[in-house]
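Not every chain is included here, but those present sit where they belong.
In order of appearance the chains are A, B and C, and numbering begins at 1 in each one.
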Amino acid sequence: NKKEDAPKKIAVVISTLNNPWFVVLGESAAGRARELGYEATIFDSQNSTSKEAEHFENLIAAGYSAILFNPTDSEGSVSNVKRAKNAGIPTFCMDREVNSLDGPASQVISDSFSGCVELGEYFVRKLNKKGKYVELLGLVGDNNTWNRSKGFHSVVDYFPELIMVAQQSADFDRSKALEVLESVLQSNPDINAVFCGNDAMAMGAYQALVAAGKEKEVMVFGFDGADDVMNAIADKKIMATVMQSPKNIAKTAADLADEFINGKNDFSAKTPLEVELVTQENINEFGNYGSKK
Amino acid sequence: MTDIKSTLVKFQSIIALLVLCIVLTILSDRFFTLENGWNIARQISINVCISVGMTLVILAKGIDLSVGSMLAFSGAVAAGLLKFGLEIPAINTFVGFTVFGAILAGVVVGGALGLFNGWMITRFKVPPFVATLAMLTIARGATMLWTGGFPITGLGENFAFIGTGWFLGMPMPVWITAIVVVLAVIITNKTKFGRHIYAIGGNESAARLSGININKVKIWVYTIAGILAAVGGIILTSRLDSAQPNAGMSYELDSIAAVVIGGTSLSGGRGSIMGTVQGALIIGVLNSGLVLLNVSPFWQQVIKGLVILVAVIMDRLNHPHED
Amino acid sequence: MEKKPGIFLEAQNITKKFGGITALNNVNINVHTGKVNAIVGENGAGKSTLMKILSGVYPDYEGDLYLNGEKVNFSNPKDAMKKGIAIMHQELNLIPYLSIADNIFLGRELHNALGVLDSKKMHKKTKELLERLNCNLNPKTLVSELRVGEQQLVEIAKALLEEAKLVIMDEPTSAISDSEIEVLFKIIASLKEQGVSILYISHKLDKLRLIADRYIGLRDGNTVGTIENAKEASKEDLIRLMVGRDIKNIYKKDSVDFGDEVLRIENICLPKVINKSTFLLKDINFSVKKGEVLGLFGLMGAGRTELLETLFGLHSKIMSGKIYVENKEVRIKSVRDAIKNGIGLVPEDRKEDGLVLGMEISKNVSMASINNVVKSGFLSTKLEADLSKKYIEALKIKTPSEKQLSKNLSGGNQQKVVLAKWLATSPKVLFLDEPTRGIDVNAKNEIYHLINNLAKKGLGIVVVSSELPEIMAISDRILVLSDTRITGYFDQASANEEAIMKAAVV
């Protein structure tokens, strides 16, 4: 007893809603899908690949027409995507990729690694190739953590006078970052910069510097382009971040899904979207979660 | 009298389950299908595996907070050995592992972690809550060390069969879980060991005076919990074709919820495996149903909490005189 | 060591310490084959500790055990069981949520070659055992649904399960009725005939004298002698063996002039929770005057505890009837109301309901009257210490200090602490539920005198007891409760054992 005239359904599966960047990603994707006349639902995988697998099974059972997908893990999510494909449901990856060329219909990705390469270059310039810095990692079991860290180090490690005095994890979390940096500052009061794997940690790190009265001397770098970091860059509190515009990614993916449902099926496996370095110099060109251009 | 009461207890969660299913069937035409049925069964299979172990632990008046971490570590060990084998630099040896060997190793590791829990609890009288809380952290750290923080993927078709294959018209994870459940039901109801678990949970000192070797039973119970966590970890790894370093986080709470909703008393000595299965089913149906009904993820959490409360309150109202 | 004829078990120079406390000090005893060897001693003399050593509960002790001349060393209860030693412990040791059969076979379940339990056989065997004890309970009944007395029968059945060569019974009769005791004694007699040795401990000396063949006295952890021919020993001899001196045994309450009526209840009814048309208590009426001790007698399960609890506000939602204190009607909806109206209750089970065992004596004493030790909003350690010291002195509580944890006291002294707690509320009426259960003669006597003194000071007292001689000795009037109703009323003049018993079994 299928209702023929009911609108088709699009699922938006997001790795976590505990971070505003992903909330924007999810809501933009759902919003765009609704604009295009679909019924859209957001699923929160809570950073757990198995939760994500459950979502996939449930939404396959529930008869969705397409999945806008922000995977929890490049490897672990592959089997989910394939399962959907076997059930005839196309998956469009957003922001993060999965390591499979034939699984997803297409992947709209922002390249964390190269974003951090660009950030690393800016970092080197700002520090004049020498100084002590601290790296705050995200969740140590998360591959985004390592993509960003590796991109950054692929540049910075070429400069022997840039010394990493501590590398600690703060779980992508603002309060953890605050606590960890507070402690790090005890043993390393003379650092020049902090590189953070995401913007939430950048804000926490900045807070710790304020508490220690060092916010003027120490440069903070983040990643994401979250609202409060954008404001902080405008206020000259934080040096730079990498904007990977969630709105853009989401819109592109939703449009692709719409095309698929309307009959198109030859997509390029990857649809790269450029990530942009946001600095105190170019901050005016950006709005909330995206470039003004 | 007793019979009616205990029948009611059993019907209790079944009734809750039925009500839930009926409501969902009315609200969504996708709910009551065979496909969705297997779907839910497969989804809860891991939680049921773990929760069977948790039930034994709780029946013996313990608690195990480390199931999620043990799951992650065992899964990672199995995946790592399967993919990379084991190098022992000291004697310059390399050991390769078959699928079966790797699984066995994972299960043994899970059992060893559980054994360690049991040893701490019986030998050093560390309260179960603390011993397993420590294990939660330690096994998670060990997983990170073992994997270096990266998932281990690409484990091959044979290994994937465990989590994704079908056998005689039933998904493999459901088979495995069904076997675990049947064994556990037999153990709890029909063996000395099961009887002794109930006795220890009901009155430890009386059990000791009856000549039961309390420590041995407890150590076994925690070891089984570790083994079953490992089984869950292997199913999960196989389903995802990937051992995730973050796998199983906060599974302990899901698992305890299944046990308690299933009517097992947290103060030990009272409850059943089948109750736990029903508890896990209620949670599984609820999860799946909320998704089918398109409920916002934020509301899902609120609703889930409320349903747990209502389920337990209904249970309490029927048994006002028990603590 | 050589096997000595007639001696089943010999314990030599047994010493057992708990931390700093020496519970047993070079104890020597012989258990004679085929006889009832009774061990007598005050609370805390070390009787149960010795039994636990003989049955493998405590594997670490100094000294030697010889079984039929062969040196043995039990490392756990199972070892002792294998050697034919069965024990029934003083405290009930049953698993509440397992059935009678499961409990009886706990630790020695019957199973087939595959390890699967043989429930049928166990049920059948349980049924037989229970029938031997004249008890027709269903073996599948959960122990949590049994009365205390019935649970004690299950304990006895448990000790009889295997053909033991030595059966140890530590207070087997503390909760069962006279008719059940008779059955037990018959069983003991038949065991004796089969050559089984019995070690028997009880504070009910009159009953003990019916079956004991010989007595072994234990005092403060030392063996103080034996009486080999029990028939020749008088009760006084027995008490001297226990206490080391004579006690004026025949206690009789002083008669005093009663004052005004302090408590009157009218038509108290208490329906059962589940089936509201049947009753646990029906139309109970009585009154108590100042200085009077009212005894409440009845058999196990007659509803005496329920009656006291009802008057104490524990069943306020379902009870009906009227309560008057000093001729004013009062509504007692909670324990607080009861306390406010001057009622106190020393409950039946001091460990479960009377004391917070892990707390100091002083804190237990002040618990029900804590406002008295509050000074300008805060608890005053000094006031609290003074309060408890006063009662430690008045009630002769044996303790090094008021800071001692209650769990370290002997049973009698624990009971006094509960008493102190209620006296500290300055009650007008005091309910005492089985105040001497499990307490030795000496402590019993002290408690009788205490009751007497309290009455003299103008308290109205209601005492529940299952021991007929006790209740006759201490009461001014006796009410008999049977099957939810009052079935007998006696004053000093009309009271005699036969009549009271007759009323109790109506």
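As a working rule, contacts are C-beta pairs under 8 Å (C-beta built on N, C-alpha and C of every residue); 3 or more make two chains touch, one makes a residue touch a chain.
Not measured: the values here are computed from a predicted model.
S.K.: Although each chain type is displayed only once, what is its multiplicity within the complete complex of this file?
M.R.: For the whole structure file, chain stoichiometry equals A x1, B x2, C x1.
Definition applied: only the chains that are shown with their structure count from here on.
S.K.: Nearest whole angstrom, what separates the Cα centre of chain A from the Cα centre of chain B?
M.R.: Each chain reduced to its C-alpha mean, chain A and chain B end up 33 Å apart.
S.K.: Hey, how far is the Cα centre of chain B from the one of chain C, in Å?
M.R.: The answer is 44 Å.
S.K.: Would you pull the chain B residues touching chain C in the complex into a rising list?
M.R.: 2, 186, 190-192, 195-196, 198-199, 202-203, 205-213, 269-270, 321
S.K.: Under the definition above, what is the set of chain B residues touching chain A in their complex?
M.R.: On the chain B side, the touching residues are 28-30, 33, 35-36, 39, 42-43, 46, 143-144, 147, 149-151, 153-154, 160, 164, 236, 239-242, 244-249, 287-288, 291-292, 294, 296-298, 300.
S.K.: Note which residues of chain A are touching chain B in the complex, please.
M.R.: Of all residues in chain A, those touching chain B are 1, 17, 39, 41-44, 47-50, 53-55, 57-63, 73, 75-76, 78-80, 99, 139-143, 145-146.
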